[in-house]
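Every protein chain except one is present and positioned as in the full complex.
Showing chain A:
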Amino acid sequence: MFTDETLDIIGAESTWRKSHQQTQESRSCQTLPVDTAEVETQARDVSDNSTQTQDQISQALSIDRDISDFPGLLDFLHKVEDIVIKELVKNSKSHAFDGFRVNWEDQTESVSCMYRLQHVEAQERGLQVTGVSWNCTGSVIGCGFGRVDDGDWSNEKAYVCTWNLDRQNLNPKRPDMIIDVPTPVMCLCFHPVRPSVVAGGLYSGEVVVWDTSRSQDLILAQTGMSADTHREPVFQVSWVPGARRGEFMVLSAGSGGRVLLWTVDGAEAKLILSSGYALVQQQVPQCGAASRTRGSTTIGVTSVALSPWDLDTFLVGSEGGLVLKCSFSSETVSAVPPDGESVTLRAPVQFSFSPLGGPVHSVHFSPFHRNLFVSVGTDGLAHLHTVLQPRPLLSLRVSDSYVFGVRWSPTRPLVFAAATGQGLVQMFDLGRRSLRPAATVDQNTSGQPTYCLEFNPKHTNLMAVGNADGSVNIWQLSAELTEQGAKETAVLEQLANEVVD
């Protein structure tokens, strides 16, 4: 009936599906056999060498070595001695180069006013420029505003303004930086090494040090009102080298007869008194006239000059016309009764020069000769002194009115400039025969006085002059006034040696 049956499987190939197996092909290759060979070498002779530098002691000793080490020296000297002596003698007698001037750079023929810097607010209030100072790089000029003609105690606000002359967008009417000061500024001095630090002396007797690189609170240090500070206006402020190298102290001198040295304490923002000197009439060695006053009368200081040659000496010009030579290291105690100061005041005066008729407004040591200095005051004369004798070597008539400032030129040993009360700056050249000024620079202040002037330490042909009308003029001097000629130092030396018996 029904039986199980197995049938063969019937299959049909797919027309669209392919095998997923890839086609494969096999190939192989092999390089030819690689040839190798081995060789060995060996050095037969070995030598070692090394180099080392030696200390250059031999150069320093060669000058001290005995002459017998140099056998050819005597013969050489015999050979050349005659010709050398002949040439030297010919040279000292020769006129070949007299008046021969060589100029590698362009010459400016005349003195020209580069800028007339003003601070409008100060001018409106009638403030006068009492001090100018260049910073150590020679690019920034700072000026302090105050009053010189006011006899009364004044509390009016004043300014210290700075202009950067090397900037492109210099606006002469707008200072780069204006510092507000509560009392009039009497003097200003930039730090000799740090370009942004400036010290100023105020009418109230305070000494303030500002740091113009700070964005807020420009005051780096100030004396404040304590028993140590000056009670009278401070007329001169300077930076002197301190005990350690690179450190500077502030020297301030005022009409109270005190010369004080302060160290800057940046952390406390205070100036700390480190030593002080008080000048009294009794302790001044007189040069002939007997002292008529009894009791200790203090000598008001109006100007101080520091010697660039001798770090111990400084000159003081006083309100009474005295010019005194003082020493930092003097040990005599001052005759002034102590008034609660923290240090004992000393008497520094060693020598007094012949007095002037009125207050000495400015004293300046010559940068080219260690004994010479020039002093000016209200008598209208500029006195050239040597430190060795009391009477002046030379007295030149500068102007008919008062003379407020005097500075030696930093490049020409025989030239100095004086600022007069008529608004003129007279420049004198001692090498010329005549006693009249070599150049007169009119400040265009319509007769108002000129109070201060400074030469730029880096760009030596620039001079800044501060006037009573509240403007600072920057002058570019001619080549004649700034280029040193031959033998000027020798003429200066000769002048200094004319000590009158």
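Methods note: a contact is a pair of C-beta atoms (placed from the backbone, for glycine too) under 8 Å apart; a residue touches a chain by one contact, two chains touch by 3 or more; residues count from 1.
The rule we apply is simple: contacts and distances are computed from a predicted model.
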What is the protein name, per UniProt, of the chain that does not appear here: "serine C-palmitoyltransferase", "Phospholipid/glycerol acyltransferase domain-containing protein", "Dynein light chain roadblock" or "histidine kinase"?
"Dynein light chain roadblock"
Residue of A:Lys79, A:Arg214 or A:Arg391 touching the missing chain in the full complex:
A:Lys79
Even though one chain is not shown, chain A touches it at residues 59-60, 62-63, 65, 67-68, 70, 73-74, 76-81, 83-85, 87-89, 91-92, 97, 102, 484-486
